[in-house]
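Below is one structure. I have some questions about it.
Only one protein chain is missing from this complex, and each of the others stays in its spot.
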Amino acid sequence: MEGKSMDTGALSVTCTADMPYNYHAGFYYSRFLKELRDNKRIVGVKCFRCGKVYVPPRVVCRDCFVTMEEFVPVSDRGILLAFTVTNFPYTDTTTGGPKQIPYTAAYIRLDGSDSNIVHCLDETDEKRIRAGMRVQAVFSDDRTGDYFHDIDHFTIIPDDSV
Amino acid sequence: MGKVGIIGVAQTKYRRYNPASHAEMAYQVTREALEDAGLTIEDMDNTVTVCNDFWDGRTISCMTITEATGSHRVPTTNVEGDGTYGALMGAMRILSGLHKVTLVVAQSKLSEGIPSVITNAMFDPVYERVLGVDAINSSALQMRSYMSKYGVTEEQCAKVSVKNHRNAKANPYAHLPLDITVEDVLKSRVLADPIKLLDASPVSDGACAIIMAEEETAKKRYSKPIWVKGIGHCADAYHLGDRDLAEVDALASAARRAYKMAGIKNPMKEIDVAEVYDAFSYMELMWMEGLGLCGRGEAGAMVDSGLTELGGALPINPSGGVLSAHAVQVAGLARIAEAVLQLRGEANARQVEGARVALAHGIEGACGQGHCVFVLEN
Amino acid sequence: MKNRVSIVGVGQTHHRSKNTDCKGQELISIAVKRALESAELNMADIDAIVIGNMDHFESINYVDMWSVDGSGGYMKPIMKVTTGGTTGSAVGHAAFYHVASGLFDTVLAIGWEQNSESDTTAAISTCFDPITEREFCGGAIGPLAAQYTAYMSKYGATEEDAALVSVRDHNNAAKYNPYAHLRQMITTEEVMKSPYISYPIKLLDMCPRTDGACAIVFAGEDRARKTADRPAWVLGVGDCHILVNVADGIGLANLPSLEAAAREAYQMAGIINPFKQFDVAELYIPASTAGVCWMEALGLCEEGGGPRLIRSGATEMGGELPINPSGGVLATNPIGATGLLRIGEAALQVMGKAEQKQVDGAKVAVATGFGGCFWSDVTVISSLPQLN
Partner (left out) sequence: MAVRSEELGDSGTLMYPSRIKLQYTWHAGKVGSRFYREIRDHCKIWGTKCPQCERIYLPPRETCPRCYCSMDEWVEVSDVGTLLTYTVTRYAVPGIQPQEPPYALGIIKLDGASTGLMHLLGEVELDNIRVGMRVKAVFRDAREGNYLDIKYFRPLGS
């Protein structure tokens, strides 16, 4: 902590707040993270009533308000619904240091899923990206139970006719 | 005031490291409270969640449990605190006449974060925060102040801890049921004197939900609605140095308001059981005084006399209280849920015989700066 | 409703990017004192207080307790409500319920934020799920930007349409609102030429972050009739907080939560034809793009009709339905206060106290809040205690 004299003569107190949290993944995210880590597989959960598949999996169906128990694998390919190239500086709150920019946040609906996920795309030139493009997950070799890392990124599928 | 009935309650068992996520816990108590009330989620026409961004480690943390509580379907809001304030909001929604059935859900996972770091953030960042003050050592300042003003002893405080941990043995939801003696408490590790480990509440994960309904719905849908007869809340000054820490004026004001609404003139006589927010052993004594259950400085002697034991004239915290389970955002709502079980006669081994009027109490901020008091009746 | 609810006083600070003159509580007290003055009341008349902000913006826990020095909450009932960007409107709605319930008569609602005390974007990013979303969601901008890409491809809206919204709001603030944070006249060309901060959102499309506070005095019918010549009546409130995962809001080219909240508030208030019945709107538009694609959810135009409505000029001052005479969020954004400011500005309009920004003869106004995970709040306010 320090008190700093600012240009107006007003004082301020500067301090880095550092609050560690061991976030509990719970039963549903744990299954999701482990499948990714151990089997390079993306799983969702299916509502027995409406049949909707949610990725990442969660306990309750938004529409039916019933407990979901059936885990189902979904594809590692999907459609890019929307994207944004983030290119402004801000603090990465997981480190307290600057966030690495630019990065492209990719909002993706995987084949076989009825909900969306967000990850990053290995392309930061917005002229080369279109909503509606097909994308594919690229997995890390060293997987640790971290969704942001175990899927290293998504990449645009150049030719999806196969 | 119009009538608000409580027609459903549910709690998880409190424990450290509950493997369920925030949302999974919230969903569990939501479902169980609905079952308890014999209702479905479609019957809820509004919800109130109780989330705090520090404890939950997330900005807009109420987002975490929106779907798990069915809050995405209906008007909803999020009231911080220990759940009593959330229940107050729920009651307001019903009393407005605009809503009929409110679901109030609180959840808390203290084992995710570092409680002292989180409670240090209660203190002014320009002033006292740098002193490393948190919930424990600030409460130690209050306990010392209370003891030195009124001559209350560490032994008397320890008796509260012994009683509440013993009561917890009859509560299947409690985190820390313990057979301990006054000596065990006195000899336990000093955290910040005069507060010792066994004067302090545990770090708990858990969730609680209650369902409140307007009079007609409550009567029609449920055989044993418990009625909210009075509510009061009030805040004291912020800086601890502004307050006489041995005094409980804000609580007295909140209680006055709740009693007036409920028509209670002699709380000691008219209240059959009280569930109060005993985050530390001494707090139970101070809150008894603020609630008018005894005179100022008299709570220690009252505990000596055994009146507050289960089976005494005015049992306090038959559930084991917060000393036996402390999921911060839940612990106030849990007091209401426990009071409801008492008034229904469903408190099993911790039942206070013939309880008709119960009091539930919650706090906010450091050293009980804010208080919220509910008077319930069957 | 048990008690009719009115607004009898509105106060706000002169909003700035950085207010080093004031400690947080002092910023709050400026707004509170102005609200009391405008209501011609004293702190002793206040029965209860509701306050809100976002915890990690200033890193102060239990702000309801901390703020007592500034809010006047000493030995008063006080409660904290927080729901993200909708905090301000949720605080207003909570104050509404305090009065409507009959438990309290005169209630102070306070929203505030001292955004200059931290990195706002970083703090907002912590609202996203730490395990599945936080890493790739940069503040509030990303999802909004993504939404507009979807809207453009679905309805043929353009970046120029968004620029029109930006020009309207910025210039209203410059011309009419002495309290606004950004008061520079801008042109469409300037907006279009400003750099992308998150495609397709450009620097001048995005709201600033602001130090500021807003306070509103809500009162029951008796107090309102006794103390206010022309109170503003709160006729309807609605809120809808729909999602938990921000990714699921994507592909929402429109805003279903706003539609649901509006339905609720309109039904309570008796609004059937919003575009005709509203004389003025104060909308929580955090990025100009939202000013194009959200109006249909309020029933102000048909689906996909946003661009046409904006291009028509009907939402300009002097148009059929002026939107954001105050300059709105694009000019002023102390986040916890922002939603409450919309309610306050709407109330000032129907009270005839909006001064330079007054829309002549405004009788019915709508205010919105936005935040969380594509969440919305709607408030309908009128100079009449009920609509015919």
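Note that the chains take the letters A, B and C in the order they are written out, and that residue 1 is the start of every chain.
We adopt the following convention: a contact is a pair of C-beta atoms (placed from the backbone, for glycine too) under 8 Å apart; a residue touches a chain by one contact, two chains touch by 3 or more.
Fair warning: this is a prediction, and the values are worked out from it, not measured in the lab.
Trainee: Which chains here touch the chain that is missing from view?
Mentor: Result for the missing chain's touching partners among shown chains: A, B, C.
Trainee: Looking at B:Leu34, B:Ala91, B:Ala140 or B:Ala213, which residue reaches the missing chain?
Mentor: Result: among the candidates, B:Ala140 touches the missing chain.
Trainee: On chain A, what residues meet the omitted chain?
Mentor: 1-5, 9-27, 29-30, 33-34, 37, 91, 93-96, 140, 142, 144-146, 148-150
Trainee: Hey, which chain C residues sit against the chain that's not shown?
Mentor: So the residues of chain C touching the missing chain come out as 19-26, 29, 42-43, 56, 58-59, 68-70, 72, 74, 114, 116-119, 122-123, 126, 130-131.
Trainee: Spell out, residue by residue, where the missing chain touches chain B.
Mentor: Per the touch rule, chain B residues meeting the hidden chain are 17, 19-20, 57, 114, 116-117, 120, 125-134, 136-137, 140-142, 144-145, 148, 189-195, 237-242, 245.
By definition in this document, only the chains that are shown with their structure count from here on.
Trainee: Chain contact graph: line, ring, star, complete or other?
Mentor: Its topology is that of a complete graph.
Trainee: Where are there more C-beta contacts: A-B or A-C?
Mentor: A-C
Trainee: On a CA-centroid basis, which chain has its centre farthest from chain B's?
Mentor: The chain farthest from chain B, judged by C-alpha centres, is A.
Trainee: In whole angstrom, what separates the CA-based centres of chain B and chain C?
Mentor: Centres of chain B and chain C (C-alpha means) sit 33 Å apart.
Trainee: Compute the distance, rounded to whole Å, between the mean C-alpha positions of chain A and chain B.
Mentor: Those two chain centres are 37 Å apart.
Trainee: Name the residues of chain A that each touch 2 or more other chains.
Mentor: Chain A, residues with two or more chain partners: 17, 21, 23, 25, 29, 58, 62.
Trainee: Residues of chain C touching 2+ other chains?
Mentor: Residue numbers touching two or more other chains: 59, 123, 126, 130, 243-244.
Trainee: Can you name the residues of chain B that touch chain A in the complex?
Mentor: Touch list, chain B to chain A: 17-24, 27, 31, 41, 54, 57, 67-68, 70, 72-73, 109, 111-114, 117-118, 121, 125-126, 129-130, 205.
Trainee: For the complex, give me every residue of chain A touching chain B.
Mentor: My answer: residues 1, 13, 15, 17-29, 58-60, 62, 65, 67.
Trainee: Could you pull out which chain B residues touch chain C in their complex?
Mentor: 1-2, 23, 52-54, 57-60, 62-68, 71-72, 75-81, 85, 88-89, 91-98, 118-119, 121-122, 124-126, 231-239, 249-250, 253-254, 257, 364-366, 369-370
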